[in-house]
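Only a single protein chain was left out; the remaining protein chains are all shown in position.
When the chains are written out, they are named A and B in that same order, and each has its own residue count from 1.
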Amino acid sequence: MADILQLLVAGLATGAIYALVAIGFTLLWQTSQTINFAQGEFVMLPAFFVLIAMSYFGLSFWPAVAVGTLVSIIVLGALFKRLVVDPMIRHGVLPLVIATIGLAILMKEAVREFYGADAQPFPPLAADINVTILGVAFAMQSLVVLAIGIAAVVALQLFLNRTRTGRCMQATAQNPTAARLLGIPVERMILYTFLINGALVALASILITPIYLAKFTNGEWLGLYAFIAAIVGGFNQVRGAIAGGLLLGVVDNFAAAYLSSQYRMALPLLILIVVILFRPQGLLGRIEERTV
Amino acid sequence: MRGMKLGPVVSALLLMAGAAGAADVKLAYVGEISGSIAVSGGNFRDGVILAVEEINAAGGILKEKIALSQLDTQTNPGVARSQMQKAIDGEPYVVLGPIFSGNVKATMQLLQQAEIPHLIGGEAGELTTLGDRFLFRTSFGQQIGMPKIANFIRDELKAKTIALIWVNNDFGKGGRDNLMKQLAERNIKLVADVSTESGQVDFAADVVKLKAANADAVFVYSNEEECARIMREARKQGLKGPFVGDTTLLSQKTIELAGDAANGVMGHVGLTADAPIPAVAEFTARFQKRFNYKPDHNGIKGYTAVYAVKYVTEKKLGKFDRKALAQVMHGLTIAPKDEPAILIETTWDNVGEIDRISFLAEVVNGQQKITKILPKLGK
Partner (left out) sequence: MRRGLLAGIVLTLAAAFLIAAPFAFKPYGIFILSMWAVMTIAAIGLNLTLGYAGQISLAQAAFVGIGAYITAYLTTRGWPFWITYVFGAVACFAIGWLLGYPALRVQHHYLAFVTLAFNTLVYLVFRNEEWVTGGIYGISNVPRPHVLGWPTNGPREFYYFCLAHLALISLASWWVIRSPWGRAFMALRENPVRALSLGVDTRRYTLMAFALGAGLGGIAGALYAPLVQFVDPTPFALGLSLNLLLMVVVGGSGYFFGPFLGAIVAVLLPEWLRFTEGFYLMGYALLVIILMAFRPTGLLGLADRLLKPRSKPAAKVAAATPDAAMQTEAAR
C-alpha cells in the first residue's frame, strides 16, 4: 500500500512536469498552429542558463533562477516567435515542423559543444529528506515539485479564465478572425502565448533538473512524453494537457513498476497510437473540423 | 569547470601538426568522444594523450615521435565502423579503443582483416571469445570481475538474495548475464531483475521495484550518470542498502554527481585512481594537472595501453611489427620494474584477456577508499 501511494505521488509529480510542458505545447498549437518539435530541448535549456548565470556571473541560486527564467522568456519565447515562427508560418505547418526539428538539433549540439557533454549537478529546490505522511515516507522533493506544478497550473487557469487578457487569448485560440473583428490585438495575444511557454518551460526545467541532472540529452524523452501528454489529453484544450500529463506520469510509473521494464516506453506509445486512431481529439478535446 | 572542451581538441591538433613527419609512428584513437559514453571515452582518450605527450617529450618510441589521430565513434556502431575504416586507411601501427563494447564488436572484423593490433577499453565478456588474435583488453572483462564481486557478496556481505538494477546496453546486459551466472553458482538468489534505459532520468518506479524485492543487498550496474541518478532516487525513497557495484558505481564521476547519496556504496574496482599504489597516485596527480579533472579508470586504461605498446616495441621487438607485437603480447607480463608507467603488473593471456590485482572499495565521505586488494587470478 505504501508503495502504491509512493508511486502515485511520484507519478503525479512527474506528471505535473509533463503537464506544464504539454500546456505550453498546446497553447502554441492553438494560437498559431505551431508544432514545436523542440519543446523538449526548450525544457533542457533554461537549467543551463541558470548554471551559466551561477558559474560565469557568480550569482547565487535564486537570482540565477530569476535571470534564467527571464532569458528563457525572451529567447525561447519572443525570439523564437520572431526569428523562427513568424517567417515560416506563411509556408504552412510542415516547414515549421522541420524547422523546429532543426532547432532541437541546434540547441542540443550547442549545449554539448559549448558547455560540455557531461551531466552537471543542479541545486535542488528542497532538501533531500523524506516526509512521513500517514505513515508513508514521501520524498520532500517530489512533494515540492507536485505542489509548485499544481500551483502553476492553477495560476495559469485563473489567468486564462478570470483576467481580460487571458480571455482574449482564449478567444484568439478559438477563432482568430472573430477575435480580430472584436478588436482583440491578435498578434499581441499570440506573442503572449509564446512568452508564457517560455516561462512554463523554465519552470519545468528548474523543477526537474535537480533530479535529472543537467545534460544536453535531457530534451529527447521529455519532448516525446510532452507530445504524448498533449495529444492524449486533447490537443486543443489546456485542461486536456493537464489531464494528459498527470495521467501519463502516473500510468508510466505504474507500468514501469508492475509491467516489463524492458518495454516500459511501449505503453505510452501504444496509448498514443490508440488515442490518435480512435479518438484523435484526445480525452478532453473538442473535435476539430477539417478545413476544406 | 569542465565546460570547455577546446583544450583537448587544440592539444590533439597540435600533436598531430607537430608530429607530422614521415618517420613518425602513427597511433589511432577511435573512441567515444561524443554520445552516451562520452565520459568514459573522453577519460580514455586523455589518458592516451598524456602518455603520448610524455613519450614524445622523452624522444618517442625507437626514436620516432608518435603521431596520434583521434576519431569519434559517437557511441554508434555504424559510425564506429566507418571511422575505423578511415583510421585503417591511415595505416596506424596500433589502434586504441573503442571503449563502448558495441562499437568494439562492430569494428573488430575490420581490424582483424587488416591485422592491426587493437587495445580496447570495452569490458563486455564475449569480446575475448570471438577469436580475434589482435584484440587486447586494457581492463578486466566482465567474466573476470564478476566472480570477484560475487565472492565479496557471498563472503563479506553474507547476502543470500540480491536485487539487481542494470542498464540495457552491451555493457549492462553483459554484466548482468555474467553476474547471474556467478550468483547462481554460489546459491545466491536474484530476487529482482530491473532493466533500465541508457540515458534514463527517472528511476522512481525502478526503485519502488527494488524496495518491494526486499533483498539482502542491491547491485547497481549502469553507466556513471545513471548510477548517480539511481543512488539519489534510492536515498530519496529510503531504499535500504547495502549497495554493491562494479567500478562504475564507485567511480569519480558517479560520486561527483550523486553527492552524499553515494556514501556507503561498496564494490569491486578493477582499476582506480585511488589505488594505494604510489605510481598510480603520481599518475593521477599528473593527469589532474594536465587536464584539470581527476581521472577515472578509463584514464588509466588509455595511459597504460600506450606504454604497453612502447614497452613491447622497444624492449621485446626492437622494431615496428604489428603481427609480431600481437604474438608477443599473448602471454606477456609487464611489471612496473620493467616499465614504471604500466603502474600495476599486467598480464595478457592468449586470447587478449587481462589479469591484474584488483580492489574492493567503499565510498566514504565523497571519496573512494580501497578496503582490500585482491590478487591476480593466475600465478
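The rule is short, and it goes like this: contacts are C-beta pairs under 8 Å (C-beta built on N, C-alpha and C of every residue); 3 or more make two chains touch, one makes a residue touch a chain.
Just so we're clear, the structure is a prediction, and the values are computed from it rather than from any experiment.
Across A:I4, A:I105, A:I129 or A:L182, the residue that sits in touch with the chain not pictured is A:I105. Interface residues of chain B with the unshown chain, by the touch rule above, are 33-34, 71-72, 76-78, 81-82, 85-86, 88-89, 102, 105-106, 109, 126, 168-170, 173. Although one chain is hidden here, its contacts on chain A can still be listed: residues 33, 35, 84, 87-88, 91-99, 101-103, 105-106, 109-110, 112-113, 224, 227-228, 231, 262-263, 265-266, 269-270, 272-273, 276-277, 280, 290-292.
Throughout what follows, only the chains that are shown with their structure count from here on.
Distance between chain centres (mean CA atoms), chain A to chain B: 38 Å.
Within the complex formed with chain B, the chain A residues making contact are 3, 6-7, 10-11, 14, 55, 112-119, 121, 128, 130, 137, 139, 141-142, 208, 211-213, 215, 217-218, 220-221, 252-257, 261-262, 264-265. Put simply, chain B touches chain A in their complex at residues 1-5, 34, 36, 38-39, 42, 168, 194-197, 199, 201-202, 204-206, 208-209, 211-212, 225, 228-229, 232-233, 235-238, 253, 256-257, 259-261.
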